[in-house]
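Complex shown without one protein chain; remaining protein chains in place.
Chain naming follows the written order as A, B, C and D, and within any one chain the residues start at number 1.
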Amino acid sequence: MDTLKLAGRSLLPFLVALPVLWIAEGSLADSKSAQIILMAAGINVILAVSLNVVNGFTGQFSIGHAGFMAVGAYTAAKIIVATRGLQLVGLPPAVSDQVLFFLALLAGMITAAGAGLLVGMPSLRLRGDYLAIVTLGFNEIIRVIIENTPFLGQATGISGLPRRTTLVWVGMGVVATLVMARRLVGSTHGRALLAIREDEVAAEAMGVDTVGYKVRAFVISSAFAGLAGGLLVHLIQLCTPRSFTFVKSIEVVVMVVLGGMGSVTGSVVSALVLSFALEGLREAQQYRMVLYSILLIVLMLTRPTGIFGTREIWDMLPRLKRRRAEGGAQ
Amino acid sequence: MSAPENVTPVIEARKVTMQFGGLKALSEFELELKPRELVGLIGPNGAGKTTAFNALTGVYAPSSGDVFVSGERVNGLRPYVICQKGIARTFQNIRLFKDLTAVDNVRVACHHRREAGFTAAFLRSAAFIKDEASITRRAEEYLDVMGLAHRRNELARNLPYGEQRRLEIARALATGPKLLCLDEPAAGMNASEKVSLLELIRKIRDEFGLAILIIEHDMRVVMGVSERLVVLDHGVIISRGPPEKVRKDPKVIEAYLGDAYLAEKQISVPGEGA
Amino acid sequence: QQKKEEAAPAQAPAATPQAAQAAPAGDKIVFGHVGSMSGNEATFGDSTDKGIKLAVDEQNKKGGVKGKQIVVKTLDDQGKPEEAAVAATRLVTQDHATILLGEVASSRSLAMAPIADSNQVPMISPTSTNPKVTKDGDKTRPYVFRVCFIDPFQGTVMAKFATENLKVKNVAILRDVGNDYSVGLADFFAKKFQELGGKIVSDQSYKAGDQDFKAQLTAIKGKNPQAIYVPGYYTDVALISRQARELGMKQPLMGGDGWDSSKLYEIAKGALDGSYFSNHYTPEDPSPVIQEFVSKYKAAYGSVPDALATLGYDAAKVAINALESAKDLTGPSIRDAIEQTKGFKGVSGVITLDADHNAVKSAVVLGIEKNNAKYAATVNP
Amino acid sequence: MSESILSIKDLQVNYGAIEALRGISLEVPDKQVVALIGANGAGKTTTLRAVSRMLRPVAGSVTFQGEEISRLQPHEIVARGLAHAPEGRGIFLNLTVQENLELGAFLRTDKDGVAEDMEKFFGLFPILKERLHQVAGTLSGGEQQMLAVARALMSRPKLLLLDEPSLGLAPQVVERIFQVLRDVSAQGVALLLVEQNAHKALQIAHRAYVLETGEVVMQGTGQELLDSPEVRKAYLGE
Partner (left out) sequence: MTEFLQHLVNGLSVGTIYALIALGYTMVYGVLKLINFAHGDVYMVGAFSGLYLARGLGVDEHPSLWKALVVFVGSMVICGALGVIIERFAYRPLRQRPRLTALITAIGVSFLLEYGFQLPPAIGSSVPFPPGPTPRFFPEPFPRVDFEPFGVHVSNYDMVSLATAVALMFALQFVVYRTRFGTAMRAVSFDAGVAGLMGINVNRVIAWTFALGSGLAAAAALLVAGSRPTINPLMGLLPGIKAFVAAVFGGIGNVPGAMVGGLVLGLAEEFVAGYALSSYRDGIAFAMLILVLLVRPAGLFGRVRAEKV
């Protein structure tokens, strides 16, 4: 009974999201461009929210998110390529493919998490810009390794991947990321992270294993970057080092800061706003990035704490807030 | 001494020395606190009082000497471990988690006394929910004790100074310590506020059965509340004993209190103590 | 069992709804160009776009195709594969592009190719030379074509030239590791060159945008090769050549079509004299197609076309040619028409598409003398 | 009352939605000591910060030596002879004690005078001389406070704003600080003194104001307030 309830609580968000996503996908069946734009934006949401766990919640400064993305992407892509033509016993081909894809994504998350552990363990003693350099360096090292490994396709990468990523998959990824982030901040562990962000010395003095928690945040965040990577390469059916340069990492940092450090909904909104803005400006060609950069500057100057600051969207809506407060008091 | 001899002290410092480059901020520092003892640590500015706190709580690893918590040697352990073993502190310059609410500040300190694990948080298991509820309940109790219940959802940075001080104490208490170290808790308060703080400190000791070590420059506070005093000067203990004795110790008067102090002030302490 | 959904539409063309979707709306034909109009490789996207637009303008002045005017719709991809995929999708489904043109780099073309296939919109890449672009596994992608030769051919050309004409035995390679074009050329060159009995004495790498190549050059110098193969873009090669000379290295450099730009000579300032590179055509070629193109381009943009502009122009020309001969303007018909391209006289040579949808054409080798390219040899496939 | 060196009229300051000062007015007569007392959060610090323009008031005027200064930049105000030893000491922890002191005299051009003043303060705070080349960040709390007061005096101000100068100081040092303040005042420097140690502050103050939640609720001479039962109860702990 208890396990049933537990399963219910942990799966509930996904069970609710699934039909919604199916309907969304169905209603967009005619508009492939809307779909791909939404999927790309969704992947950005996963990236921004997961990086926010490190940069926003924990107050560390990582600019190597694309590196972890690459680890997850290559793992997933390699698995999909290796299992091409494989059909899981007892499953119809379509289902088998989906299960394999799920497993590949999972494997990507695990290897990315492993990479996070590898980078995080020694380096999280470093602070601020020094940590930034290490993460940036890791991003570059990953790139160099890929470019030099024939097994990974070097500069060309792995092409001819099947298109496995759908709106439903991205949607579920987004839900998983959001559930992770919200449940994390809403827990004693999340508060430990926030405490580290606020004052490391005091957090340590209050019994928080600061190094341990920083590593954990890093590992979780990396895992979801890996998920985003896996989704991305099976969306564009191509896995190349060019998708994972430090420029990508910086784009994600921009989303996080613009959304508000530590605000999950802020990251979501800013990832969406920036993705759609870039998409909307695509036809502007050469002027596109100029307009985009002006948008960045203006947004940051007018909302210097980010779109939502450290708050969440419901903290901004007074009526909702009141209702929650009342609920909380009971 | 008030406590019986055979009880293991909550904290013991043996010949603790802290060296910063050429400066010996603390030398051969000796301290022992029995459960429920209330001891004051005083001395001129720069005597090494805060440094002693830092050495006891693991912020600095002592250059030499040993620190024992409940009989267990803790030198060189990380502060969070020492905290989990039962030493909590406040800071001379307030170090709250400024952008967290009052209740969250306290809940962070309840953190290490949770039961459910890390993954439980994501699964929202029953154990986790129970855990959270009990953490919240405990945090609210501490806020209540410190008279901060009405500030529950305020950001720490928006609290007035005196309440920030009290919140820091509440936070330290929430770690469930055997020994509470207070670094100048009354600094920046006016006389009336100090009086209520004094009462509060006694209440904490009685209610939670803690040992308390307090650094304070205000003699009314420290003499009023402490059962024993330890006086540091230039990193060396120059005097120790009950307040009445220490107050009259010429070395202490010379190094710390000053003649004017004696002449001018009749030390009157409200409540028991004096 | 594998690749069910990807291959399916190709096998049943007329039955799927996409076929109808690909038909142009109204009286305009849309050419969708995906290019790096901003970012690191903006200069390449820019050139290609100019080439395409020149071809289209010409055609429009002649009355368009089948009585319809052509519009070029260019979408920027910032040089990123994932953006290329989105841009291609938008062009196909939202703008109802009849044909997709692009991308310069194989990494982006590879991201566009599946989209062209699954939506049955033919795609012609002007300059993506990686063999994988038109391939899906071992099969040829039905809707993806290119008007350039591929890496194996170009690498072979230079290997042959080095062995036979230059008579060199020891060669060093300096490649751009991050660029699949450069890596591809280097690999195929090395393979062929060794087959022909030559030796690669040193294989060094750089990264596009580097300012300094002396580390690699010094290492190469220590091996004392007779020539150095530098299959990169002109943006880097110019500096490489200068720095090689500064180090006192006198060996000829060799390269591919990525060298072709007037900027190369402007920056290298004679450092490349005595060097050779393979290209699609020679500017000395008196053929009117070439001379006319060069002067038209100059008139329109005030600069000399580089290889990218030339191939962009040719890609658009091949597309127009196919549109004219196609029986209607649906994707499958156009695809069939493009596949029939044979002996088409492009600026970059005579283009015939083979079974793998690659352009079969001869390459020329140009030698650089007095800071100017001179015809040296023609190598046939 | 002698002429005012500083007069504040209807000063209002907000922190976001919080009204920290709700229109306070006060006068600092030339060469006199004015004390500002009040509970935590009453707005004392805010008043000083608004005067030296560390923050921008919403409304009201600040006149220093007959000149309206509420539109000036902090450094321009300093140049006119106003020094502010801020709350929390405001020591440059990355600089040495000497550099901190030199910065106090940043706008002064008389090298000899500066050196002379420095020696003078070493007499008052010998510990500073001992720590002269030490980085200020390693000073103890009390040492830093002494440095802050000494540094503020280094500019030879006509008016000195002091925010809780006795905070965290050993009793002996508190005595010394107040002695210094008396001396300084005797030399003709006007003082606006914020203190929690109300007893001592009122003893040296010519005039005093009591602040409560951003408003002046009481004023008078130091002695008057010392004698006032309300003050004795609320601020002197009696």
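Note that in this section a contact is a pair of C-beta atoms (placed from the backbone, for glycine too) under 8 Å apart; a residue touches a chain by one contact, two chains touch by 3 or more.
Model, not experiment: these values are computed from the prediction.
S.K.: Touching the hidden chain in the complete assembly: which of D:78, D:127 or D:202 does that?
M.R.: Once the missing chain is taken into account, the touching residue is D:78.
S.K.: Of A:34, A:103, A:211 or A:254, which sits in contact with the chain we cannot see?
M.R.: A:254
S.K.: Given the full complex, what residues of chain A touch the hidden partner chain?
M.R.: For chain A, the residues touching the absent chain are 55, 61, 122-123, 125-127, 129-130, 132-134, 136-138, 140-141, 143-145, 147-148, 201, 246, 250, 253-254, 257-258, 261, 286-290, 292-294, 296-297, 300-301, 304-306.
S.K.: Tell me where the left-out chain touches chain D, residue by residue.
M.R.: 52-54, 73-75, 78-79, 83-84, 86, 90, 92-95, 99, 102-104, 106-107, 137-138, 151, 155
S.K.: Take the complete complex as the reference. Which residues in chain C touch the chain that isn't displayed?
M.R.: With respect to the unshown chain, the touching residues of chain C are 38-40, 42-43, 46, 177, 204-207, 209-212, 214-216, 218-219, 221-222, 235, 238-239, 242-243, 246-248, 263, 266-267, 269, 302.
As a convention for this text, only the chains that are shown with their structure count from here on.
S.K.: Moving only to chains each one touches, count the minimum steps from chain B until you reach chain D.
M.R.: 1
S.K.: By Cα centroids, which chain is closest to the centre of the whole protein?
M.R.: If we average C-alpha coordinates per chain, A lands closest to the whole-structure average.
S.K.: Find the chain most remote from chain B, comparing centres computed as mean CA coordinates.
M.R.: Here the answer is chain C, farthest from chain B.
S.K.: Go ahead and note the Å separation of the Cα centroids belonging to chain C and chain D.
M.R.: Spacing between the chain centres: roughly 74 Å.
S.K.: Using mean CA coordinates as chain centres, what's the gap between chain A and chain D in Å?
M.R.: 51
S.K.: Quick one: chain A and chain B, Cα centre-to-centre, how many Å?
M.R.: It comes to 42 Å between the two C-alpha centres.
S.K.: Could you list which residues of chain D touch at least two other chains?
M.R.: There are none in chain D.
S.K.: Based on the touch definition given at the start, go ahead and assign the chain network to line, ring, star, complete or other.
M.R.: Basically the chains just string along in a line.
S.K.: Inside the complex, what are the residues of chain A that reach chain B?
M.R.: On the chain A side, the touching residues are 2, 5-6, 9-10, 179-180, 183-184, 186-192, 194-195, 198-199, 201-210, 216, 310, 325.
S.K.: For chain C, which residues count as touching chain A in their complex?
M.R.: Result: residues 1-6, 37-39, 42, 46, 73-76, 78-82, 84-87, 89-90, 92-94, 106-107, 110-111, 114, 118-119, 130, 132, 135-137, 177-180, 182-184 of chain C touch chain A.
S.K.: Which residues of chain A touch chain C once you look at their complex with the stated criterion?
M.R.: 31-33, 36-37, 40, 84-85, 87, 93, 143-144, 147-148, 154-157, 159-160, 162-163, 232, 235-238, 240-243, 279, 282-286, 288-289
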